[in-house]
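Of the protein chains in this complex, one is absent; all others appear in place.
So, subunit A:
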């Protein structure tokens, strides 16, 4: 049994929140460069240049990459041989988000009541937390700063098994088309297939933690990712939705077994400012 102080969790979450919001990951920076090489629209190329420049300027200006510093979505993969000491684990994650968003001058976007007063909680809490118990004695913490421009375009399709592979493709393409410029393309398309309604949605979100453009380890899934990417890029939506040949930089699919009567397909879009960080404790 390994002991981890919950204060370490709080400090780590705070650091991840700041880093994710100020420094664009090298994988997404490389993907933006590739997008520029592939983009046929002159305006689209200028826009992609400005995204690269934004990534470069944000740390030196000490201003976040995007004004929407998002909901803090925290994924905790907890080794079953870990014992947390020094207080409540969930409170520590919340405290990490509170202090990271405060110290980092990050925007506080959370409101307490979704359909009544919508009063801002003032510290960007609560985060959305997903726990998973795994073998071993380590803890992996991933933090995603998920902006609502892209998140609002999420879709869940409860397809019929007869809809099959083509149904999955149509679901993904329809979602990207309806999102248009609202999701700040070029996007990364996260897709969860199978499980139940909520399980497919969570898989779609988890797929966005993958390095941008890293294909699925499973050959058939990787082929489907490529086919959807090519279909999506034929839509012509382009950077910011103003027209172009690069609408998505990557498609990530995570699938799960499901019921004989079901084929859930969840699509979760990630804007070009794909901000997340992870650490292994």
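The criterion applied here is as follows: a residue touches a chain if its C-beta (ideal position, glycine included) is under 8 Å from a C-beta of that chain, and two chains touch if they have at least 3 such contacts; residues count from 1.
As a working rule, contacts and distances are computed from a predicted model.
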| item | value |
| --- | --- |
| Candidate names "L-aspartate oxidase", "Fe-S-containing hydro-lyase", "Acetolactate synthase small subunit" or "Acyltransferase 3"; UniProt protein name, chain not shown | "Fe-S-containing hydro-lyase" |
| Given A:43, A:159 or A:279, the one touching the chain that is not displayed | A:43 |
| Residue, one of A:16, A:35 or A:65, that touches the chain absent here | A:65 |
| Full-complex contact with the absent chain, from A:8, A:235 or A:281 | A:235 |
| Positions on subunit A where the hidden chain makes contact | 40-43, 46-47, 50-51, 53-54, 57-58, 61-69, 105-109, 118, 120, 122, 147-149, 152, 180-182, 184, 234-238, 240-245, 271-273 |
